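Down below is the structure, laid out as structure tokens.
Note that this complex is displayed minus one protein chain, with the remaining chains in position.
Chain lettering (A and B) follows the sequence in which the chains are written, and residue indices restart at 1 in each chain.
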Amino acid sequence: MSAQSNRTWDRRSILRAAAGLAVAAPLAACGSNNGRGGGSGSGKRLTQMFHAYGEPGVEQALKRYAAAYKKADVATQWITSADYESKLFATLLTDNAPDVFEFHPQIQMVKSGQVADLSDIVDPVKADFNAADIKSHTVDGKIYGVRMIDDPQFFFYRPSLFEKAGVKVPETLDELIEAAAKLTTGKMKGVYLGNDLHSIVNPLIWSAGADTLDDKNRIAYHTPGVIEGLKKLRGLFASGHLLLGAPTDFWDPSSLSQGLCAIQFCGMWAMPQFQQALGDDLGIFPFPKTVDSGKPSVYNGGWSMFVNAKGDNVDAAKEYVKWLWVDQKQYQEDFATSYGFHIPPRSSIAAAATKLKSGLPAQGVKLFNDYGHFDNIGWTQAMIQATWDVIADCVRKDGDPEAALDTCDKAVTRELKKLFG
Amino acid sequence: MSTTTKPALTGPAPAKAAPARTWRGLRGSRTFNFWLFVSPFLAGLIIFIYVPIGWSVYLSFFDARFTVTPSNFIGFDNYTYMLTDPKFVHSLGTFTVFAAFIVPTTWAVSLGLALLVNRLRFMRAFFRSVFFLPTACSYVAASLIWKMSLFSGVRFGLMNTVLGWFGIDDIAWLASPDPPWYWLVIVSARLWLQSGFYMILFLAALQNIPAELYEAAAIDGARPGWQTFRHITLPQLRATSTAVVLLLLVAAYQAFDEFYNLLDKTTWGRPPLVELYYTALGTEQDYGAGSAGAVILTALIVVVTLFQGRIMGFGRGEESK
Partner (left out) sequence: MTTKRRGGVMGNTGLCIATGVAAFLFLVPFYVLLRNALSTDARITGEHWEFFPTHLQWGNIGELFDDPSVPFARSLLNSLVVAVSMTAGILLVCSLAGYALARIPYRHANKIFYVVLGTLMVPTSVTFVPSFVLVSSLGWVDSYRGLIIPGLFSGFTCFLFRQYFLGFPKELEEAARVDGLGYWGAYWRVVVPNSLNFFAAIATITFINGWNAFLWPLVIGQDPNSWTVQVALSSYITNQTVVFHQIFMAAAISILPLLFVFLFLQRWLVQGIAQTGIKG
């Protein structure tokens, strides 16, 4: 710029310089706008990425744990968008990829070399973990993630409303649909399954006696029972007894606690908030039998910690994960029971978690044990997406379930071929 | 940035190195000046528009999932995948439906508003501002207002509240595709956002119509109102109307914001850009298929534009200059 001011140009040169500055200044400063200094090799800076938990206090808790870690400076990325998967996947491609992130076990992350082998830090405490959680994170004998929390998902309802409408706890999908009809009033819908109904896809499949994939990673969801279930669901969707277009999705307790519906599909995590809003007027039940030959089911979702194998600080990241999610049991218990309710995947912690020992939380644990289905690591995001489209095509839209499942088969087969050949 | 504009800002710098005489010669040289003025822009244009298009053509022949530097050449697989993907094909249909809704309604509403404002005798600036003000809002802000309050599917949405006064049940405007109320939501949001903009165009054109035309028509016995509108106003607005329709079409091609924000995880109501976004940057991270889609879309648009140009003689005037 000084070269210019030497010249005897008129005042407009100042204007020009200002314009140039306006463009150049922020650009010059932009290298350091993300709060991370790269720090390649030093191992002193780590980034961890989480989806935004709805329960108050979780973000602060995670930051508190991170601050207590002495060997590295851990920054937290808190993704408020509901589209956590997309944000995570896109970020992993960039220079800003987190070193440590939470996700669900999915095999494509292993196959593409995205997540690091954590066997060495999990193996010593393997026996303390829920065997199903270990299984769902294992590929060819190696363990790729550390389970932090297990989150069973089931229905919450208000017994007082059931009593008033003369409804008993539904044991089949038909009974649920019937109950929804009886519970619907001018101001309140019978049941809420989330705006896009995605959360109940897996329970619907399991409760029909089917599964997502079988042991040999072949399609197992395309059965007459599932088709029947989809048809019933379509009936419910079109009946006017299903809450649609609610401002919050299924994971948020608002719909039931604000009186928009009488039954809501949600998860164990929201139990404290439900109890706070509704007191004792609260009960839970599993996803009922889709068809008579089926069994009730509960999706044991949850979140696990993974280490970005393509990051610059793999070893430091592994060390951090070991410190927080293997060694620091008091933090793990705090995380599982102080904010929302989650079931600790480690038996030693679960045994000590007094909050989950009695009352409704204990019932939740029982559903988890009796009816729970865990993640299948072979069931990847692209396949999940394909089943979401089934719901969109033949439940939310009046399409043919058979055709929708055929479309789904194509997408799932394409994915299976890529993963398993 | 700095690298591309510096030559422009410090253009005279070569004077230091070269003898004054050469500089004077250069300064007068048309070729030198042309490049001095054009090169920053042209370099940027090539780097940020032509190179990406080329790169995406390259990517479209590879299996590029979770990577942008792929190694697995798969020929035309991505193209066959996209062209047989019902979602992508649907998205083209969605665009057509959307354009069929939005172009005529926006045209009519903005022309109507312009006629109203043009005839006002008082508070004209006020009303013009009222209709123009929504242009200040972003599509995201409008989507938020529409989704969370106006067309919220529950009882405290404004539309459902108003319908409730007449004893009509709550309608889930966005959650259920049949009846396709979501079109009402999307079209009304876009109308609100852009009508004011096109109203300004029509207003400017209306004010350019010579008053004598109307006077002459009155002498010929044409009744003010429909007749003069039909025979004088409309024909006089033809150029503006054509421009407005073209602009509306271009805007419709690029529809993304409100669809993305209003319709969550659906298989319907997705225009091409939304579909591409989910293919390439969604959970599948399929840059190969996404690039193939972008190439197909680009080709389609180029063909349509050239075709349009043929019909409307657009751009021919440019060549002669």
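Before moving on, here are some points about what is shown:
Note that in this section contacts are C-beta pairs under 8 Å (C-beta built on N, C-alpha and C of every residue); 3 or more make two chains touch, one makes a residue touch a chain.
Quantities reported herein were computed from a predicted structural model and do not represent experimental measurements.
Counted over the whole complex, the shown chains touched by the missing one are A, B. Of the candidate positions B:89, B:108 or B:140, contact with the hidden chain is made by B:140. Contact with the undisplayed chain is limited, among A:145, A:170, A:247 or A:364, to A:247. Between the chain not shown and the residues B:171, B:185 or B:201, the one that touches is B:201.
One chain of the complex is left out; on chain B, the residues touching it are 1, 4-5, 8, 11-12, 27-28, 30-31, 33-34, 36-38, 40-42, 44-53, 55-56, 59, 68-69, 112-113, 116-121, 127, 129-150, 155-156, 158, 161, 192, 196-198, 200-201, 203-207, 211, 214-215, 224-225, 239-240, 243-244, 246-247, 250, 253-254, 256-257, 260-261, 264, 273, 276-277, 280-281, 287, 290-291, 293-294, 297-298, 301-302, 305-306, 315, 318, 321. Think of the hidden chain as still there; on chain A it touches residues 9-10, 12-13, 16, 19-20, 22-23, 26-27, 29-31, 33-35, 51-54, 59, 77-83, 87, 90-91, 93-96, 187, 247-249, 251-252, 254, 258.
Simple rule for what comes next: only the chains that are shown with their structure count from here on.
Those residues of chain A whose C-beta lies close enough to touch chain B in the complex are 3-4, 7, 16-17, 20, 23-24, 27-28, 82-83, 85-86, 89-90, 92-93, 108, 112, 114, 186-187, 195-196, 198, 237, 240, 243-247, 260, 381-382, 384-385, 388-389, 392-393, 396-398, 407, 418.
Put simply, chain B touches chain A in their complex at residues 1-2, 5, 9-10, 12-13, 65-68, 86-87, 148, 152-155, 157, 169, 172-178, 264-268, 278, 281-285.
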